[in-house]
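Excluded from the complex is one protein chain; the other protein chains are retained at their positions.
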Amino acid sequence: MMAGYVSTTDQERREMLDAIGVASLDELFRDVPVHLYKPSLDVPAGLSELEAWTHLRTISEQNLDLDHHPSFLGAGAYRHFVPAAISHLISRGEFLSSYTPYQPEVSQGTLQVIYEWQSLVCQLTGMDVSNASVYDAATGLGEAARMACALTRRQRVLVADTVNPLYADVLRTYTTGPNIEVLPVRAWRRDGSHLLRAESLADAVDESIACLVVQQPNFLGWLEQVEGLAERLQAAGAILVVAADPASLGLLRPPGAYGAGIVVAEGKWTGGPLDFGGPLVGMFACKQAYVRQMPGRIVGATVDGQGRRGFVLTLSTREQHIRREKATSNICTSEALIALCTSIYLSHLGKQGLREVAELCLQKSHYAAERIATLSGFGVATTSPYLKEFVVTCPRPAAEVNRALLERGIIGGFDLAGYSPDLADCLLLCCTEMTTGAEIDRLVSALADI
Amino acid sequence: MADSPPKTNGAVATAGLAESGSHGPLNGGRKTPEPLIFEKSVPGRRAGSLPPCDVPRKPVAELIPEAELRTDLSLPEVGELDVVRHFTRLSKLNYSVDAEFYPLGSCTMKYNPKLDENVAALPGFRQLHPLQPEETVQGALRVLYELGQLLGEITGLPGVSAQPVAGAHGEFTGIMMVRAAHIKAGRMRRKVLIPDSAHGTNPATAAMSGYEAVTVGHDRRTGELDFADFKAKLDEDCAAIMITVPNTLGLFERQITEICRLAHDVGCYVYCDGANMNAMVGQVRPGDLGVDLLHINLHKTFAVPHGGGGPGGGAICVTSDLEPFLPAPVVARRENGSYGFDHHRPDSIGRVHGFHGNFNAALRSYTYILSLGKEGLYDVGANAVLNANYLRSKLRQAYPLYVDRICMHEFVLDGRWLREHGLRTLDLAKRLIDYGYHPPTIYFPLIVPEAIMIEPTETESRQTLDAFAGAMLAIAQEAREQPEVLHEAPSSTPIGRLDEVRAARRPDLRWRAGIAGEAAESLSEARHEAAVQGRY
Partner (left out) sequence: MASPADCKYTKEHEWVRLEGETATVGITEFAQQELGDVVFVELPAAGSPVEQGQTFGAVESVKAASDLYAPISGQVLEANAALEDTPDAVNKDPYGAGWMLKVQPADLSELDSLMDAAAYDSYVQGLH
């Protein structure tokens, strides 16, 4: 009768019930209302391992995976090279099947990994302190907005409209409860076939504003004008919150260098596969002065009774298990395993490798843009410096272009119609080091053919 | 290097050593500290290589203004073997379900089937972009849709979203839905009732969602919600009650259907914290009890590995009345049998995650549920409760229970008697490590002083439970006869008890280039010492 992953035999079960002093399993459930006990579930019979594997493999084959189809989709999820060492290391049961490191003496592996993650995040972003990670960049921005409001005791948040719209959606959900007002800042305009960036994002800043949220590079791929932004915010007592891209930070100056107070970044793509968008891992870093308002777990170094270095969860009084309704956030854990992927990745690539990744993205996207610009009817709308993503205007609605590309086996770009009705003829295209010159050439000939 | 056996004096305390104690808690574990990856860095060293640029190159400065470029990037410079060895060594400093019994109450540390890992690694799932055209991801959408159907059936709450990625995230999603539903109905409410035995995430969630958390007491005799206090505090200003079933003492709330009825009478929703769903799987459906919303910790009940603290999954399950408020988008099955995202959700609370939640956690849970099937699901709850009661019956001779009656999937011991011997629950926990076990959850729930909360899960064998009980009983004897052994524990781990006061008073939260902190100095001392002894 017993299947699945329970190993107790019928004989053992009888003996265990005897030891407890009850006659049957049913007796253990005597507190459950009897008319509701043991419902008949409309669930199919169980599958053997072989049957389940075959079933799932068959379902997986109903998907078009990017190992076999060139893709120019980015828009917040990026395909970067993942060294083989990562999947092997994170598959070790000691990482995979352990839990939150509540007992430091038997969790030094996870704790040291998190300390190294915090260090890597700080090095990469140029910030003072980092937490053990949040769910993803989107929820990280929600937490950052709430944190900025707590720090400034203000209730208004500015968000550039070039922040990833999905991030902005999550930020709104996160700020609804405490009635924080979220105000958009117009950061671009269309001039014919060109998109122009706003040269100042701080015009709406006044002393009622807790923070301004920008993304660098922004959702449309180009670099925002961030010079002097933090200073203008600071003069009004407000905080600059930046959503960064770890791979781009191989080349770009870190947000700490231009005065960011809180930095959030999606860490998944530097070390992990696309996974249909989850699990992700949010980097979350801030200035030293803000550390006691930071959400999430934090690991610190200390020593044991013999003076040996070790790592512990620390500054826990910010958290829900101690502060309950007064906690900085309800977050109860981190995305430790994905943070581990990213830590291995950043260690493996090192300073030189990450720089090369960023430069390959830069070279390939500019090559693609240059080729597409020569096609009749197509144009490159991006007019500001960009790294791996750029906007292309098409002679037909972008959705039609994408469909035609798909017929030719290519997954096209992100259709910007959903982002802004003004951009219904625009595609956001992405190239990374995974995109080969041959794939770009294939895209260009397909576009010429449409 | 052989690990030393736990320190014992004389004949006491050997009963629990048979299974794993003789190896120490970290089988094959290291005793030497591992330097930080930064401390292994050698200028100019690197791992692996990237392909050469296969398109015409331009000078970087021509493409990005120099002012936007970074001038330094201090990442480790190490070789691939350095990386592999470093992280392999770190892994050996961890305790894990794959190696040992992990009776952490409230965390459901069950076995995570390896099949689910292979499924999650299939390229047809792994290499999917979250924004691909729907017609190219029909398999992935089917998994999300069918998982929703299965969870809806198992919980009796048919509206499901797998977008929340953790238990606390599911709570937040649920309470925001409650808020949206009240606002839609024109009801302004301010309070959320929360029992004093609740997880800290519950009050934190209520506050985060703009509500005042109001504490309801518990009945010291039954261990259940104080019904009179609940009735006194329930009124038309209550948006919801957040209740954990079974509760955090591992006891089924016998008044739950009545609690739901009274709450509904005043338009108050019942949110069930699903942390303890493992006890109910196949036995009773929260929706049938009258619950309106429940999150499921996929990493507990549905076997997603915990990964050192995440990623997990916090799927939210709700009644059909609340379904319109689910996070957008929801996965729908179209009339032609295809699957797609339904973005037109005017009453939705909005998004709670950048994309579709932890897809590959959902995928593992889907595989797990299909593998178990109807009978296997029944076995989960039945054996989780059997194992907990078996262990409870073995331990109660030496350890008083906070409430001594048939429990569900876990139970809470009262460790106050240890104080008579100058000990605390913490000392017992650390001594268990020497016997090769991860300690249970301690000091939670907060209502039990010196709490020891034990959850064995259904996947542990009777032999494992017997061995663990042996260790617990041996430690009880040690506590009475040689309490100093507990004070000094753990003695079998690479490090001893750490100075948490120092960690909090002088926070050292990151490595810094060129700054060798005191901690780093003490490491080099330790390495020196190890080198002298020929161990490093």
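To keep things simple, chains are lettered A and B as they appear, and every chain counts its residues starting from 1.
Please note the rule applied: contacts are C-beta pairs under 8 Å (C-beta built on N, C-alpha and C of every residue); 3 or more make two chains touch, one makes a residue touch a chain.
Keep in mind that this is a model prediction, so the values were computed, not measured.
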Exercise. Just name the one of A:S7, A:Q155, A:Q234 or A:S316 that touches the chain not displayed here.
Key: A:S316
Quiz prompt | Contacts of chain A with the absent chain, listed as residue ranges | solution = 292, 314, 316-317, 322-323, 326
Practice problem: Since one chain isn't shown, list which residues of chain B touch it in the complete complex. | Solution: 443, 500-501, 503-505
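Here is the rule we go by: only the chains that are shown with their structure count from here on.
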Quiz item: When the centre of a chain is set as the mean of its C-alpha atoms, what distance in Å lies between chain A and chain B?
Solution: 20
